[in-house]
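Of the protein chains in this complex, all but one are displayed in their positions.
Chains: A, B and C, in written order; residue numbering restarts at 1 for each.
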Amino acid sequence: MLKRVLVANRGEIACRILRACREAEIEGVAIFAANDSGTLFTELADISIQLDGEGLAETYLNQQQIIEIAQQNGCDSIHPGFGFLSERADFAQAVIDAGLIWIGPSPTAITQMGDKMTARITMRAAGVPVIPGEEVEGGLEQVLALAPSVGYPLLLKATSGGGGKGMRAVHDAADLESEAKAAMREALNAFGDDRIYIERLLVGSRHIEIQILADQHGRTIHLGERECSVQRRHQKVFEESPSIALDSELREQMGEAACEAARAVSFEGAGTVEFLLTPKGEFFFLEMNTRIQVEHPVTEMVTGVDLVREQLRIAAGEPMSCGPLSMRGHAIEVRLYAEDPANNFLPAIGKLQIFKPPTGPGVRFDTGVRQGDEVTPNYDPMLAKLIVWAPSREEALLRMGRALDEFVVLGCVTNIRFLRELCDHKDVVDGWTTTDMIDRLWPDGWAPDQNSIITDAGLLIASSCEAAGFGKQLSTKSSEHISPFTTLNRRFP
Amino acid sequence: MLKRVLVANRGEIACRILRACREAEIEGVAIFAANDSGTLFTELADISIQLDGEGLAETYLNQQQIIEIAQQNGCDSIHPGFGFLSERADFAQAVIDAGLIWIGPSPTAITQMGDKMTARITMRAAGVPVIPGEEVEGGLEQVLALAPSVGYPLLLKATSGGGGKGMRAVHDAADLESEAKAAMREALNAFGDDRIYIERLLVGSRHIEIQILADQHGRTIHLGERECSVQRRHQKVFEESPSIALDSELREQMGEAACEAARAVSFEGAGTVEFLLTPKGEFFFLEMNTRIQVEHPVTEMVTGVDLVREQLRIAAGEPMSCGPLSMRGHAIEVRLYAEDPANNFLPAIGKLQIFKPPTGPGVRFDTGVRQGDEVTPNYDPMLAKLIVWAPSREEALLRMGRALDEFVVLGCVTNIRFLRELCDHKDVVDGWTTTDMIDRLWPDGWAPDQNSIITDAGLLIASSCEAAGFGKQLSTKSSEHISPFTTLNRRFP
Amino acid sequence: MEFNTVDGVVEIEPQRDGSTFSSNGMLLEVGSDLWLEIDGRKYKAHATKVGDVWWVHIQGHTMRFELIEPGAAGADDDGGMVAPMPGKILEVMAEVGQEVKTGQTLMIMEAMKMEHKITANQDGIIQEILFQVGDQVEQGAQLLNIE
Partner (left out) sequence: MEFNTVDGVVEIEPQRDGSTFSSNGMLLEVGSDLWLEIDGRKYKAHATKVGDVWWVHIQGHTMRFELIEPGAAGADDDGGMVAPMPGKILEVMAEVGQEVKTGQTLMIMEAMKMEHKITANQDGIIQEILFQVGDQVEQGAQLLNIE
């Protein structure tokens, strides 16, 4: 059994892992950059160590410093969470070389899956279908040269990518060069690697991913699918399990393909194999994420498996504790982003003056923030995840709607209202969720469906509160937060 | 389908029902006494109507007023919750006579089960085993006369009772008269009926109850057991499902007995059949609660059935939606009481200056209060319920411990620390939970297991905060809350 | 500084260095939040003052410490027994002039739908009984006097 885990992450997922450690009676060590001092995950840790330096490269991406902290504080293992160093094979190797347990798959498996081109080639060899496209070895010139053979619309993706960064859809040859430059620049900034590759953009497809667990005792299982088709800027916002598009036969086919993919790289731990499922029912390997996934809670709620706890078990060399796959009911997760959905989902900042998450039956709330916390531009704008479970998809959607109606966040713009409207949207209710749905439904950008009674009510509240001096002690200086109305167009192009 | 439900209750259970209504797309109407104005359940309702009058009898127990409000506001049905009017057959009848749907079993079923003596007789006739004891028709004299034939220790119970009110354990004949008087007085105050009856006190037994659902289409099913052995003052504080004491064979036997009990009174809706399970493995019918139960969430989390939603379906004449019984993992509920466990669980009051419930994986929080709310002596001191689910009992206990450690309530004394210690207590971990366990483990009363480092830390925090003027804006006038240290003995006898 | 605690009156004067306070080798940082450091580990603390009582939460423990204001009347029990919460007197089981012992039940009152015993907080003789059966009492109302 593990004794003391260093969690090489921050925010919501660090909280998730630290809670799992506490529940497993393992000590959790948090590391935090100076600008994360006092945040929730440092509070949930048994020991919190401040990182020296500024900026990501010197702090959360600073491999040497992190390993030194682990060693100085008697840790026996490192959990990377997602993002950051979670898919860096060199870090995994350095952790192992330092005599620590790496809570994740082998560096070789990470390399094979992390480089999206190698993964494509490996999967093709293992007989798993891949999306038509081209691997690119060179730079901008080769991208420009190979694009016509893939055809439009196409997708530029960072070879070392993930999380939508460095990913660009190109619908017209005229935009190719500028989009390719932007993708390469973003990829370089995000992953230190500007290589990109080209895939056919399969319009109208669903994003289906299969959760995998594999232990050191020769067992590789899948835990059913998650559908994560509803995306904005290529980032998921609404995830569910099971998918309306899968019957048990297709689930078994895709599950078996996913296990095959995992076995092809001798995978160990928790991972996710992502597929595109076309309207015709064909599925194509997209990529494998060799780490815990943001949306893992929907699988946990439907299957009853605690994925992070199983990661800890597997890393310690214990057999996984889960029995045969048993899926029950329906789970939905929405991601709470500090962003303005009415302004092309531009990230937002501010102080969470009021932050009241919903509670009650079937509601799980995984958060990295609390009321009073400051949302800064230093990190990813995902603040928390709201997950509901109910016996059926219809009931889960209604429950999510209820929960989002109860959710109050003031002081920082969030996507709550956007998520709320999604729950009622006919296409979502009917299950016509596809990866291009947000662009399809709101080609000119989303705006809240707000009737004049609500607006009038809002104005009455604002003016009355002003007149009555309501909550005066809460207001902060004007200079702290700039008015959102004077600096940006309402519709960010 | 129902269109508009009046919820004839308050606090946590009113919130639970109103949320279920919203999720079922049914309008929820709350009624509230003046001293409940602005509380959470009035916020969750679509319509909130203030009750005229003061005191329980004029408000939440005022049948006529409640029915009039339902009629005036276009309600088609009334949900009574638990406590209050939920087991009053005359109210159920009045609701039906007013042309409204009563969300519960028939008045006849309530009468047969609500009068504990009639229930004993009915169950005996139906072949369900009952506890050795005596039904008492007369008053104090008959109690005194019949007690010797039952033998000591014995239990005095209110014939119309529930919730531990009017219930007294008598270990010695010398205490019989005073305890009988107290029980009758409490019963009169609580239920308007001072009749009590006598049962053998079965020492070392477990309290096992079976959840029942029965619809109007001839289906009566059980949803497994809950074990609610851990009680203080005869009120449950810690409930779990499944029970460590049941195997699938005993579960089926007790489940079948419970269904038999329900069928014997043509039961309809959600109900609970309570049994005592002796150390020898015999089980005896205790009583049937013809309403939703405080601890229903543990069944919901283990079986995946939404009991309140099913109540709404059944009352509307729809078939229940649940399939065959499938129990998964382990759920535990603890009740958050405003009470001082170090002072014989004496109810406490105060303002919830800080109220931070835990969140995260496997945690459900059903609350009637929010930060800033005032806990008054007007109502039951149960404020909220914390429920966890995990794949195994061991993991559930650890998760509950984690969650309770995160739970911060300041400004009103609660039983959080007592519950936290229960999770670690060897007898609880080993599953040696019996109804007399709190008295057995803490014969001289419970006191927190608090080392001197914690006390020193607390003093440093208090003195430093005082010296630094920390959080000054929060302090309230001295007269509002009386110091708990000068008025009562530390151990309330 | 003096506090009334469950273990009696305790005196404590933490050392102050800016916003950092210390005693017994523990450090407390008082900012917008409270962080306590013991043996190099930091723990989040919560505190709030209600009347004269500091409520403190640390590591799953909740404590109350009543500040004894310098110059104020001693917080020591002076024999007055007051109602812990609003309620109704159900029984009076003692008389003026009666000798009683600590822990002896003197009254029964009902509050929050439950019965509660009011017991003698010291040995002595009852000087006054201020309420009768059936009376409604306010929270903090003096019920009896023992001397």
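As a working rule, contacts are C-beta pairs under 8 Å (C-beta built on N, C-alpha and C of every residue); 3 or more make two chains touch, one makes a residue touch a chain.
Note that the structure is a prediction, hence the values are computed from the model and not measured.
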| item | value |
| --- | --- |
| Touch partners, limited to displayed chains, of the chain removed from view | A, B |
| Options A:37, A:64, A:108 or A:455, residue touching the unrepresented chain | A:455 |
| Sites on chain B contacted by the missing partner chain, in the whole complex | 38, 42-43, 46-48, 372 |
| In chain A, positions touching the absent partner | 165, 182, 185-186, 189-190, 233, 342, 346-351, 353-354, 356, 377-381, 404-405, 408-411, 413-414, 416-417, 420, 448, 450, 453-468, 470-472, 474-490, 492-493 |
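Basically, only the chains that are shown with their structure count from here on.
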| item | value |
| --- | --- |
| Distance-to-centre winner among chains (Cα means, whole assembly as reference) | B |
| Among all chain pairs, the one with the most C-beta contacts | B-C |
| Chain whose Cα centroid lies at the greatest distance from that of chain B | A |
| Distance from chain C to chain A - Cα centre to Cα centre, in angstrom | 50 |
| Inter-chain centre distance, chain B versus chain C - centres from mean C-alpha coordinates, in Å | 29 |
| Cα-centroid distance, chain A relative to chain B, in whole angstrom | 40 |
| Overlap residues in chain A, where contacts from two or more other chains coincide | none |
